[in-house]
Structures are given as C-alpha cells and as structure tokens.
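All protein chains but one are shown at their positions in the complex.
Presenting subunit A:
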Amino acid sequence: MKTIKDVASLSECYDLLIIGAGPAGMVAAATGAEQGLSTLLIDENPAPGGQIYRGITTTPVAAKETLGADYWRGTDLVHALTASDAVYAPETTVWSVGPAAEGTSDPGRMEVGVSVGGAARLIQARQVIAATGALERPFPIPGWTLPGVMTAGGAQIALKTSGLVPDGRVVVAGSGPLLYLLTAQLRAAGATISVMLDTTPLENWGRAIRHASDFLRSPYLGKGLKLLLGAERGMRIVRGVTAISANGDSQVKSVRFRHGSKEEELPCDVLLLHQGVVPNINLANAVGCALDWDEDQLTWVPQTDDWYETSVKGFAIAGDGAGIGGAESAALRGRIAALGAGHRLGRLSANDRDQRAAPVRAELMRASRGRRFLDVLYRPAKAFRIPKADDTIVCRCEEVTAGKLRETVALGVTGPNQMKSFLRCGMGPCQGRLCGLTVTELIADARGVPPTEVGGYRLRPPIKPITLGELAALPKTPAAIKAVER
C-alpha cells in the first residue's frame, strides 16, 4: 500500500476509486488491487478502520478485552489492505462524484472532486465504489442539542481514538444491539454509567418472535445474551421508556423520562443517545442513485444489483451504505462489489467473477442470518422518530422545530425540498445528514401518506465543505468558461 498526502501526487485516472476505509472499503481496495486494477482508497479520517474499527492501528486502549474481540477482528482487514498495491489517501474528502465529460471510451467513467489539506483537484475513475457506511439514526428529543448530549457512537469514537471516557453522572438511552455493545465497552474502559433507558417498544417483541428461529441459529444470539447479562450487573436498566427529555441551560443538568405511568428526573452530566444506525446515503443521493424506502429499517436504501452497482452506471455502493448488515457483512459486500467492478472493467470474465464470489456469498448468507429479528425487534418507536412536542428541534443546524414543520405542512407544503425554501431545514452545514429522515417521516405523518410519497432531500455537490479558493483554483474547461462569459 502506498499512502498519499497531497492532491498533486494523485494520478489523473484510476481504474477503481473507493470512498471510505471501513470494512467494506478496505476489502474492496485489497480486492481491486489483487486483480491488478489501479486502485485508490480515499478516506476522510487519519487512519483506516471506518467507524466500527475506528483507530484500530492507533488506539491507546491497549487492553484487548475493553473493545472486545469483534473490534480487533478488523486488524486482519487492515493487514490485507496494507499488503496490497492499493493507493491510500487519508484525511481526504470527496466533495463531488459525477459522470466524466463526454468523449471517453468508458461508459461508467466518473469525475471525482477531492480535497486534501486545503487543496482540491478533479480526478477520474473508471469505476467508483462508495463505502460510506452508516451513521446513527437521528434521535430528536427535547434538549438533544445541549452540550453534554451526544451520540453513544460519538463517545465510542472518543474512547477508541483518544482513550476518553464520559465522566460524572452518565446516562445512556435508546435501543438496539449497538447501544448495549457501546455501553459494555465504555464500562469495561472504566466509565460509570448510572442508568440505561431502554426505549425498545415492548410491543416489538410480538412481531420479532416470528423471525426468532434464524436468530437463534445465528452468532448474534450468544453475543446478545452476553451483552444483556453484562448490562444487568451493576447498572440500573429502565425498560419500556416512552419519553425522554434533556434539561439544562448551557449544559445538560438532568434527564426526565417516562416509563409506564411513572415520570422520573435524574441528575445527569452526560447523556448518550443511540437508536440504531442507518445508511449514510448523502453521496449516493447527490450522485443521483435511485433510492427505496425500507419500512423495516425505516430509512432510504440505494437500489443495487447483485454486484452492488446502483442505478448510476459505474457507481456501486458496498457495505452498510447499501443497507445495514453490520461489519462482517460489510467486508464481504466490499469483496463482491470489487469483483463486480473488475468484471465491468473487463478484468474478470463473468464466470471467473461468479466463481470467486460464490464462497463470499455463502458467507454473507450466514453473516446475515438473524438480522431480520434484530431489525424488527429494535425498530425505533414513533415517539423517538417523530417528535410529539412542538418545540423539539428537528434540524439542528437551522434550529427548525417539529412544530414549525407541522405548521408548514398545514400550509400545503408536500415534501422536504419545498420545505427548505420555507424554513431552511436541511440547508445548514450538515446538509440534512442529521434531520433528513426525521423531516421525511414527520411530513409523511402529518400528511397521512407513506414516506415514499414525500421523498427525501435532493442533495447536490459539493457534499463536503470546500473553500471558494479551492474551487477557483481548479482548472476550467473552455466550455465551462464560455458558459459564464458575457
């Protein structure tokens, strides 16, 4: 592996360009290089690993049992990447991906805008695989913008990269297997967590039980039981929580919650929120990939074929960005996507590609077993997706509340894009990454129609911050200059 730290060192064109160095991206890069493709792996973080294996080559948390065996499994993926001929560009952002200018012989050739250390450049790729992973589902409760409130995943990143643990009276709240895993890791590292507020709707059990047989035969069972039993020791767990609010002026001071008919308020210095993860589809959306609404996972999922190629030729999505499946599944999907790209580039015959993918697909079947049970069981409650209280902030950047959104729906606004021009929701620096799902679901709920009828934000490049100076310094084609000349 060769590491590049400035835009000038990048080639004009790569056979395969991969965005994101999590499990899917690392495996896709190694698989691309193994086929002899010139392969570039771009990542915005300083070291490989993505979020699940964040800091795996740099973490100061040395005791293996703190982060657990599943975390350290990522080491093998890093080794495979390091041993490959792929080019790796850390601390590099991709701010646009689009079809390359006319006149190339490759039907799927893409132009990719990248930025490293304040310098931007446009390069080309004959195939692109986005391995942009997942992000934590928005958790809009009253007070969730207060300092001291953060995502449980955020606290986990602080632990993995810097050996930091939340201090004082720590409350974790939400739902899902990752909530229990993150809690276990933080406690193993020495954090004291005073209470866990479990928001899993109790009625989900009835629906989930139908999918239990696969789960019972999956590796999730053993892991899940261990986490559940561990959580019960030395920590209060409140189940069936139906409402939560964070309170304080400049900092969270207390958390109030309802369970059954009881209301309680506890002092709190750090509140960690988590209710599952959803695909990070910002790039896919900006590229123009067709998206479907997944009613089990309550999120947009890009349409892909058997090789994870999207509706946009030459642009594939591997890993959790194409639908949540977890780290193991992401790595396998990274390999399948890179084999697909190799075939599209004429490097592998269809037969060769299929033969190499067959054992990976078998593994993927096994790794996916039991997921449906988890999806259904941990489907987050409506009250935590569509805030009931009108003064709850939905768009954190522009500080747009649920009440404002509902008022505007009443005026006849039918979807998120029209909503932007009324309220600026989704138009702040995060570009709707944190409110997109909430806004779609809230409008759908207020209109009494399914989310597909409402749609999502239409995103446009640049999808990551880039300075005007960087843009201005890019070479311009004669056609582009003519377009703005008077």
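Descriptive notes on the structure:
Definition applied: a contact is a pair of C-beta atoms (placed from the backbone, for glycine too) under 8 Å apart; a residue touches a chain by one contact, two chains touch by 3 or more; residues count from 1.
Criterion: contacts and distances are computed from a predicted model.
In the listed set "Phenylacetic acid degradation protein", "Condensation domain-containing protein", "Sarcosine oxidase subunit alpha" or "Lactate utilization protein B/C", the entry agreeing with the UniProt name of the missing subunit chain is "Sarcosine oxidase subunit alpha".
Of the options A:70, A:91, A:294 or A:445, the residue whose C-beta touches the omitted chain is A:91. Listed residues A:161, A:218 or A:392: the one in touch with the omitted chain is A:161. Of the options A:45, A:124 or A:438, the residue whose C-beta touches the omitted chain is A:45. Check A:177, A:428 or A:461 against the missing chain and you find that the one touching it is A:428. Touch with the chain that is not drawn comes from one residue among A:150, A:255, A:317 or A:376, which is A:150.
One chain of the complex is left out; on subunit A, the residues touching it are 44-46, 51, 54-55, 58, 60-61, 91, 118, 135-136, 145-151, 153-155, 157-158, 161-168, 189-190, 250-251, 269-270, 280, 396-399, 428-430, 433-434, 465, 467.
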